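One structure, pasted below without further comment.
In this view, the complex is presented without one of its protein chains, the others remaining in place.
So, subunit A:
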Amino acid sequence: MNQAGEDRKIRDQLRGELESVVFHEEMQAAVLSRAAEPKPSWWNREVRIPTPFIAALLLLILAIPAYGWQQAHSMQTDMVAKNTGKDASQEERIIVSAAGVFYASQLEGENR
């Protein structure tokens, strides 16, 4: 086989291999048809949100109720401590005897 025949053979082989990716007419028609369609609406557009922003937002959403609950709890605790006497001292028993009137701790405690 001479050189020309060999070139043809290679060309045919190459054409055969590229046949599937050839930008044929049907494809061209499809591209043109799509290009003619209107642009996608704003509603369907995609936006890119940075991951740190999403993380911060999620953190805020969780932190607000947690902080609020903590505030509610501390308000209640403060009110109880200030106004209900739950931390007040126990009232002492008074002992009345012929030797005098004493607090129980004076009789039951040491050296008073």
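Throughout what follows, a contact is a pair of C-beta atoms (placed from the backbone, for glycine too) under 8 Å apart; a residue touches a chain by one contact, two chains touch by 3 or more; residues count from 1.
We adopt the following convention: contacts and distances are computed from a predicted model.
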| item | value |
| --- | --- |
| Protein that the absent chain corresponds to, by UniProt name, given "Manganese ABC transporter, inner membrane permease protein SitD", "ATP synthase subunit b", "Polar amino acid transport system ATP-binding protein" or "Carboxypeptidase regulatory-like domain-containing protein" | "Carboxypeptidase regulatory-like domain-containing protein" |
| Residue among A:4, A:47 or A:66 that touches the chain left out of view | A:47 |
| For subunit A, the residues touching the chain missing from this view | 42-51, 54, 61, 65, 71-73, 75-76, 78-80, 82-86, 88-104, 106-108, 110-112 |
